[in-house]
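Shown here: the complex without one of its protein chains, the others still in place.
Letters A and B mark the chains in the order given here, with residues in each chain numbered from 1 onward.
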C-alpha cells in the first residue's frame, strides 16, 4: 500500500504551487496556419461555473488555423463520449480522462509530440495519469478536486469538531441534523458515485494497485468501508432529492445542509453565499491504515482517431492547451476554482494562495488520488458503483456485493492484460 | 401475370427493402455480434460461442432487470386496466361535458415521456419541501420525502407508476369508449326486460362480456409497452453519472451495457437483446394461444 501512496501523491504539485516557480512557459505563437476551411468539433462537459462556456467559445473563435465548433454537453457526458468514440468522426477534439480500451481500440491518437519544451512544466502525476503504454493521450487542462465543505458555526452550535475519521463523519451527519437542516449532502444517489473512491482510499485501498497488475480492493476492509456509507445513508441526516446534485453548491448555499461534498470549483459561489462560515476537509480516513484523501480529476484534451482531420485537431490542441498560456490561466482560475495543470501558472492562481484554497492545495499534495485511472474500465466502474449502491442504499450484504464487483474487476483486468 | 408481379413489387417493394434493412438485417447482425467479443466495435474478430448468452443469463443485473419489469408490470397493468375502464365508463355515461372530459383525460397521450418525467421529477415529486407531493404531506404534518431517491420503502415506484398512468390512461380509455359504443342497445334493453338492474348487473352480464376484445387488446398492448419501458425510467432516475442498480428495466440495462457507460459491450448487449426478443415472441405467441390472437 505504501508504494501506492507515493505513486499517486501530488507532492510535486505542492512544491510548485508554493514556490510559484517560473519555469519557462512557452511563448504565445498563435495560429498554425493550417487549412483555413476545416471545421473541428470540440466537446466539453457542462461546467457549472458561469462564464466557462463563453470563454471556451471565445478561445475557439480566436483560433486562426481553422474553424472550431464548440459543443457543450450537459447530462451524461461519459456515455456520450463512449458512444461517439465507437462510431463517429465527431467530435474531433474532446475533454476526458484516457481509458485503456480507447487506446487499445485505437480510438484516440497519441499526443506525445505536442508538448515540446512545455513538458517539464506540467504536473508529472497528471501526465502520467493520461499516459498508457508509454504514450500520452491527453493534455491536462486543469485539476479538479472535491472536498467536504462545512459550516463551522453549525459544528460549534452542535459542539462537535470537524470529523477526522469516517465514524466521526457518520456521527457528525446525525448530530448536525436539526431544525430542517440536514447533516450532509453528497449527491442525490446517497453519495454512491462521488464517495466510492474516497471510501476505498479511506481504508488504504484503491481501484487498482500501483502498477495496474491487480485489483486494489481485494481486501475485506473494502466491504467495511462501503458499509460506512450504509451507516451514513441510514443516519437520517443525509439529504436526498435535492433539485441540484452534488456538483452544484445549491444545497449547501441555500442552507439545507451543514456539510456538502462538492467540487472545489464551487468555492467562489460558496464564499459569496456564506462568507467566512466555511471550512474544508478531505475525506477522512476509516482507520489507521487509511489516509485522508481527495479525488483528483484531470480532464484532458484528446483527439478522436476517427476524426477526418487528426492533424488539424492536434494542431488545435497544441495551440490551446500548450501554447495559449493566458487562456489556460483564465480557464483554470477565473470562473471557478481549479488547480492549474502547469507549474508556471500556479503563481497566477490567487484563490489558491491563502485560506481555504491553500488548504485544499495541501489536501491534494498530501492525499490526492487519481479519480479515474486509465486501467480502471467502465464495466468495472459500473459493477463497483452498482455494488456500493446496493450496499449503501438498499442495505445489501457488503461482503457479497463487494465480492461480485471484485470478480468483474479481476476479469476486466485479466482481459486488459491479455 | 407478369404485370401482377411487377405491380406487387412496385407497391410493396420499397417498404420491404426498408423492413429488411432496418429490421431483419439488424436482428441478423445482432445475432452475429452476440457470438463474439464485441467491445467498442461492430466488426468483432474474437469468437466466443455462447459465452455472452451464458454471461447474460447468469448476470445478476440482467436478471434483476427482468425482475424490475415484472414488478413494474404487476403494478401498471392491472392499475391501467381498471382505471382506464373506470374512466371510460364514467366519461361515457355523463351527458354534459363529455367531450371536455374525454379530451382532458386523453390530452396527456400527446405529451412526451421526457416532459412528463421533468414535471414528475422536478415538481410533483421533487424531494425538497417545494414539491407538490411534499406540500400535500406538509398539510398533514409529514416531513418531506425524497421520492425518487428513497429505496426503503421504494417510493420511486410511486413516481414511475403515476407518471406512466397519467401518460397512457387516456389512450386505453379511448379504446374502451370505442368498444363500449359498439355494444348494441338491444342487448341492454333485453337485459332490463329480464329484470337486470342498471349498474353492476348490466355491467357484469352485458358490458363486461362484450368488452372481451378490447380487454385483450388493452392487456396485450399494456404488457408489451411495459416491457419496452425506457423513457421515464431513464429521465426520472438517471443522472449525469449514470443510473442506479435498482428500478432498472431491461432496455435501460441494455442501453447502458451496449451504448452507455457500462462498457460499450455490443456482444453482451446483443445477447441480451436476443434473449428479450425470444421472451417477447414467446409471450406474444402464448397470449395468442390463450386469447385467440389474430382475429383479423
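Worth a mention:
We take it that a residue touches a chain if its C-beta (ideal position, glycine included) is under 8 Å from a C-beta of that chain, and two chains touch if they have at least 3 such contacts.
The rule is short, and it goes like this: contacts and distances are computed from a predicted model.
A chain of this complex does not appear here, and its UniProt-recorded name among "Pyridine nucleotide-disulfide oxidoreductase", "Response regulator", "Phosphate transport system permease protein" or "Carbohydrate ABC transporter membrane protein 2 (CUT1 family)" is "Carbohydrate ABC transporter membrane protein 2 (CUT1 family)". Contact with the chain not shown here comes from a single listed residue; of A:40, A:68 or A:84, that residue is A:84. Contact between chain A and the absent chain runs through residues 41, 46, 48, 53-54, 57, 71-76, 80, 83-84, 86-88, 90-91, 243-245, 247-248, 250, 254.
One chain of the complex is left out; on chain B, the residues touching it are 4-5, 7-8, 10-12, 14-16, 18-19, 21-27, 29-30, 33, 42, 86-95, 101, 103-124, 128-130, 132, 135, 166, 170-172, 174-175, 177-181, 183, 185, 188-189, 192, 197-199, 202-203, 207, 213-214, 217-218, 221, 224, 227-228, 230-231, 234-235, 238-240, 251, 254-255, 258-259, 266, 269-270, 273, 276-277, 280-281, 284-285, 296.
Please note the rule applied: only the chains that are shown with their structure count from here on.
Our note on geometry: chain A versus chain B, Cα centroid distance of 38 Å, whole angstroms. Touching chain A in their complex are the following residues of chain B: 39-42, 60-61, 122, 126-128, 130-131, 144-152, 238-242, 244-246, 256, 259-265. The touching residues of chain A, counted against chain B in their complex, run 74-79, 82-83, 85-87, 101-102, 105, 107, 187-190, 192-193, 239-243, 245, 247, 256, 377-379, 381-382, 385-386, 389-390, 393-395, 404.
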